[in-house]
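Of the protein chains in this complex, all but one are displayed in their positions.
Order of writing sets the labels: A, B, C and D. Residues in every chain begin at 1.
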Amino acid sequence: MIQALLDGVLTGAIISLGAIGLTLIMHMLRFANFSYAELLAIGAYASLVFDGLFSALVPVLDQAFAPLTLTGALALAMVIAMLVTGVSAVIIDRLVFRRIRQNADPLSMVFASFGVALVIRNVIVLIFGHHAQLYSQEIARAHVLSFDPLILIKPDQVFVLCLALVLMLALHLILTRTTFGFAIRAVAENPTLAQVAGVRLSTVIVAVWIIAGSLSAAAGTLYALTNQLNPLIGHVFLLPVFAATIVGGIGSVYGAVLGGFIVGIASGLALMLLPPGYAPAMPFLIILAVLILRPQGLFGEDPR
Amino acid sequence: MNDSILTLTGLTRDFGAFRAVDGVSLFIRRGSITGLIGPNGAGKTTLFNMVAGTLKPTSGTVALDGKDVTGRSAEALFRMGLARTFQIPRPFKRMSVIDNLLLAPPAQIGESVPGALFRRGRVAEQERALREKAQEILEFVTLDHLAEHPAGKISGGQMKLLELGRALMGDPTVILLDEPAAGVNPTLTAILIDRIEELNRRGMTFVIIEHDMDFVMRHCDPVIALAEGKVLFEGTAEEARVNPELLDAYLGAPA
Amino acid sequence: MIGLVSYLAFFLTMAGIMAIITLGLNLQWGYTGLFNGGIVAFFGAGAYGTMILGSGAEPDQFGGFDLPWLVAITGGVLFAAALAWVVGVLTLRLKHDYLAISTFGVAVALESLVRNSQWLTGGARGLRGFPRPFEDLVGDTFTYGLVFLAIVLVVLALVWWGIERLVHSPFGRALRAIREDETAARALGKNPARLRLWSLVIGSAIMGAGGGLYVSYTAFISPQDLLPVLTFQVWAMLIVGGAGNNRGAVLGAVLIWGVWTLSGFALTRLAPDSMQLDAGSIQYILIGTLIVTMLLWRPEGLLPERISQEPTKTADKAALEAKQ
Amino acid sequence: QDCTVDVGTVYPTSVDWGQPIAQTALWVGDMINEAGGVDGCEVNMILRDDQNDSRVGVDAARALVDLDGVQLLIGTVSSGISIPILTSVTAPAGVMQMSCCSSSTRLTEIAASGEANGLWFRTFATADVQAAVAAMLAQDAGIESVTVLFKNDDWGQDIGRIAAEAFEAVGITVHESIAINDAQPSYRAEATQALRDQPEALYLALYPTEGISFVREWIGLGGTSTMIGANSLKSDDFRAAVGLDNLTAFVGTDTSSPRVASADAFVDAYTAQFEGPPSGPGLANSFDAAAIALLAYHAAGRDATGADIAAQVTAVTDPEGEAIPATVEGFARAMEVLSEGGTVSYQGATGAVTFDANGNVSAPAVSWVFAEAGPSEERYISLEEVAAFMASMN
Partner (left out) sequence: MTSLGVVGLEAGYVRDLPILTDVDLVAESGRLTTIIGPNGAGKSTLIKAIAGLVPISAGRIVLGEQSITGLRPDLMGQHSLAYVPQTDNIFRTLTIDENLALTLRGEAGVRARITELYELFPALREKQREKAGGLSGGQRQMLAMAMALTRKPTVMLLDEPSAGLSPKIATEVLDLVRSLTDQGVTVLLVEQNVKQALRVADHCYILAEGRNQIDGPAADIAKDPVVGEIYLGGKRMSAA
């Protein structure tokens, strides 16, 4: 039980990390962005490429920061991947979303993002192939916290947890304490009025894409680090991320992180409550339960 | 007190720690045009929201025509003959102006699934009658030329007029108007008032929140003033005009 | 030639089934604003319902009622409607993405259920069907293809007729009103809970009919048929075709289904041999690009909703002239 | 060759494990062409992607049958797609269908009911043999308790259930059978669950993708590295991702080629063609499916109908016939014999397969381990041995 809860929080951490960026995008651009999943994949693959590059060029970087499996090269690669993904996100916005945004309702955006996701995912398949890849063959070993009951944790996951919490705090402060954050929220509510109030839409949108893009790259990379990397990761990882975002309440970074934990814990507890075959349904059942009690998500605001 | 169509007792509403309406007890005389005035934030709209079922009161009761209706839903109240307009207009933006009106009448046969599917003739008949009535109301609120226009694309004042028209479509017995004249051109306001008085003569009861003092003073009787969630004053327009507290809190200078 | 006709009949059969489902969604989204993310659940409920009622007995397997086709499919539709009713009652207060993720969850849960309940649904092995309706009367497969197409078209026409009646009646008007502004609709005496429930249930029953028709044709259903991609396809059909317009919905269904399948056909014809293995991925890229292009070209859909009887512009002009 | 014979192929090329399977089938087409083609005509393998979606798969099959007029359809992997194709396209149209990898027992039922009109075949051996061999290996290794992990699809549910029964039949405790669902972001919960019982060994009926995630998690949590795996894990990706160090106590099961030269011939030819040994599930089956189907087509003649081709399958898999290996030369020889009205015994990548009345094959078994150069066979278990063991179980 304790282990299951702990597992939930730890696996939930990585979902939280993904959800932070998504909640921002969904809040600001007011549409469920399926291509966000592919941003995760772009980030993870970009890390793969740069990781290979750096560890080849500068072999010293290939040391892992014990007890993590994260190496210097990968850490560096991740930073660059965050940039690459941020920029990709902006480019995708320029090419597709911006134009649709100007003259259609958000649903068109949702399905445009679905189309974009198909394209990106399959371009990745064409470039990298279908098969699973890893940053490092090394298997992260769990540390035993206690033998009775048996409680195990992996340092990588603790690291991700801390990172998610730090990012959550940082982003929350940005949104609630800085005028830039106000601007983001203002654009989310009423773009025209935001313009009247002196906010330059394009700047804010670009900024949000860059933030969300880089967060997704970080989430994608760390997810691939703790699991594996294949062209479907975006797709596989996206569902829990969406679920976390929504159960937490769109637009709330606290909610996103809490939602991540809820989804993580739900899938951990699923096996205790239901036969394993039902595992995929469990997080959704919990979400349904939460939403029945709080229709706008845990921290969401009632529109209007 | 059988001439009271609406009876409010100890009506209270809190928003968090803030008490927006604080134990308001009132009765609205059947067939009156009651004016409700008071400073901004006095709780007038909140009071309307509670009476009309849009907000649940924290405590207190509302009786409509002698029947306790506290906590009833807005839709149920509307069907019992209580209509209201919104201070900040809420048109159905992607529906045409006339559809906004046609929506309102209760007991439409075509509003049930079997009716819509299988009672074509009766539905069409009813539609025709309603359409005529809607057209008439549109003419009266000067929106007839915009009948097929999307309601989201009319001017701010026109939206207020649409609000009024929509409420009238339901043939209510009591109608709560939240600042019907704000943003409406004075010439048109005058016409509206004529119409309201005519409807009133035919028995419709009006409760009107309004900041336009000419309007209130000339046409409302009685006048009730709220301030900080409480009833500050109740009386005739004449009395209101000279009430020192009101002058200070609300009117600012002798009107 | 016969082959072409036969394939065309098949293509239209599938597109017709998709169009039926899309019409159901149009009632829910286009006219009521319900973001149903679990279309496949209702499709599946209809399909499994039809299958369980219509197929013959098998060892260790619930069902085997062997009911006549029409009864079975009606049962499937009712089953989908019942599921929708339960889902509706639970999720009535949810909106937008919140409703979408909940209904999506319902679909995942249903998939889990059928995948794991061997006794009821055959588990991952799926359920075997029953002889296709009227097949024994027709005999040859080519003619049967046309007969089945006719069945689908009749259902499509019925659904179309029903929905058109509904949405062009005061009922439809009330649906659109609650889509726009629930608070205001309530203040005008409309009961959003009732209306949304009706819309959800009717739309889902229609989706269930699509599922029932589909399994009547394939004579087989398995959890593989309950994957979310169907939900996405149907949504893409509605959005590309134009939400709030039934002609748009049907056009979108035919178009997207065409893109989805014909792109594969075209690739096997046109792409060089060296690319055949990647054709699957390339096909997805094509599909994605086409959806995006269509949305870029006509973001509001090919046949968007008409708000007034006359197009806005002429109404404006008339208004202007009237004023001057 | 101035004529061509169109053959339809439907495989999930846009899914990770589907592409190599399709590739292998196309390769057989090339080999047959090199050997002279079907009845002197060039084989044109028309490949369609089923996207692992039944509606798309059915449409693809339909287009192949109606528009391309194929009489032979090879495919597909997922039973959930093969079945609707069979029931709504190939069987009604009289087209023969041969699948490499569809495993559902539903197919046996459909064939037995006569619905398939004798047009259905598959080279995938049903799950019993592999499951029994797993129990056999576990018993030999002295393992006393296992936890079963199975992919939650038709194949996995079947093999997981049969394996659990087999283990218990030989007195091995089965702590738990845990379903592993596709595409989960993490298998931590499942691993933790399995860890609670501290089993001596794991039985894995998984595919590489979730196999990698699960086993890495499992080993990371300190679980035992004694594992018995189904043939689906015979994959380089799996070996590389889990690491040979962690697979020293891994033993796999497979249906196998008999100890004849042809088994190696397939591996060698494959290695030469694709610059690496066959790795990943279904490749050998895919090879045999295509080879048998095309040889039968040859025997039936270029203008044959689906039923004609189906009727010739026995001529290709006649145990009494001349043994021919799975090479271009072998194919050429086989065609010669078949053209003269003789029969051959095709010695394929999965052995000298024969089909029963329901289109199923039975095959001998093999155990294998991971080695530096790829999977390597350890022990050959003949059909008789397997049958004897299975009989001893109940």
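Assume a contact is a pair of C-beta atoms (placed from the backbone, for glycine too) under 8 Å apart; a residue touches a chain by one contact, two chains touch by 3 or more.
None of the values given here were measured: they were computed from a predicted structure.
Undergrad: Among B:A134, B:L161 or B:C220, which one touches the chain that has been omitted from the display?
TA: The missing chain is touched by B:L161.
Undergrad: Any idea which of B:A63, B:A76, B:L199 or B:L251 touches the chain not displayed?
TA: With B:A63, B:A76, B:L199 or B:L251 as choices, the missing chain is touched by B:L251.
Undergrad: Using the document's definition of touch, tell me which of B:R119, B:K133, B:R195 or B:H211 contacts the absent chain.
TA: Missing-chain contact among the listed residues: B:H211.
Undergrad: I'm checking contacts with the chain that's been left out. Which of B:T7, B:S32 or B:T45 qualifies?
TA: If we include the chain that is not displayed, B:T45 is the one touching it.
Undergrad: To test your reading of the contact rule: which positions on chain A touch the chain that is missing from view?
TA: Counting only chain A, the missing chain is touched by 179, 182-183, 185-186, 188-190, 192-201, 301, 304.
Undergrad: Pick out the residues on chain B that sit against the missing chain.
TA: Here the touching residues of chain B are 15, 37-42, 44-46, 87-89, 142, 146, 153-159, 161, 178-179, 182-190, 211-214, 249-253, 255.
As a working rule, only the chains that are shown with their structure count from here on.
Undergrad: Shared touching chains for chain B and chain C?
TA: none
Undergrad: Which chain's mean C-alpha position is nearest the mean C-alpha position of the whole protein set?
TA: C
Undergrad: Could you quickly compare C-D and A-D and let me know which has more C-beta contacts?
TA: C-D
Undergrad: So, what's the distance in Å between the C-alpha centres of chain B and chain A?
TA: Taking the mean C-alpha position of each chain, the two centres sit 48 Å apart.
Undergrad: For chain A, what residues touch not just one other chain but two or more?
TA: Within chain A, residues 122, 125, 275, 277, 279-280 contact more than one other chain.
Undergrad: At which residue positions does chain B touch at least two other chains?
TA: As it turns out, chain B has no residue touching two or more other chains.
Undergrad: Pairwise, which chains touch?
TA: Contact pairs between chains: A-C, A-D, B-C, C-D.
Undergrad: Note which residues of chain B are touching chain C in the complex, please.
TA: 52-54, 73-75, 78-79, 83-84, 86, 90-96, 99, 102-104, 106, 108-113, 115-117, 120, 123, 127, 145-146, 148-150, 153, 166, 170
Undergrad: Contact residues on chain C for chain D in the complex?
TA: Residue positions touching the partner: 3-4, 6-7, 10-11, 14, 58, 115-116, 118, 122-126, 128-129, 132, 141, 144, 214, 217-220, 222-225, 227, 229-230, 260-261, 264-265, 268, 276-281, 283-284.
Undergrad: Can you list the chain A residues touching chain C in their complex?
TA: It comes out as residues 26, 32, 96, 99-100, 102-105, 107-108, 110-112, 114-119, 121-123, 125-126, 242-243, 246-247, 250, 275, 277-281, 283-285, 287-288, 291-292, 295-297, 300, 303-304.
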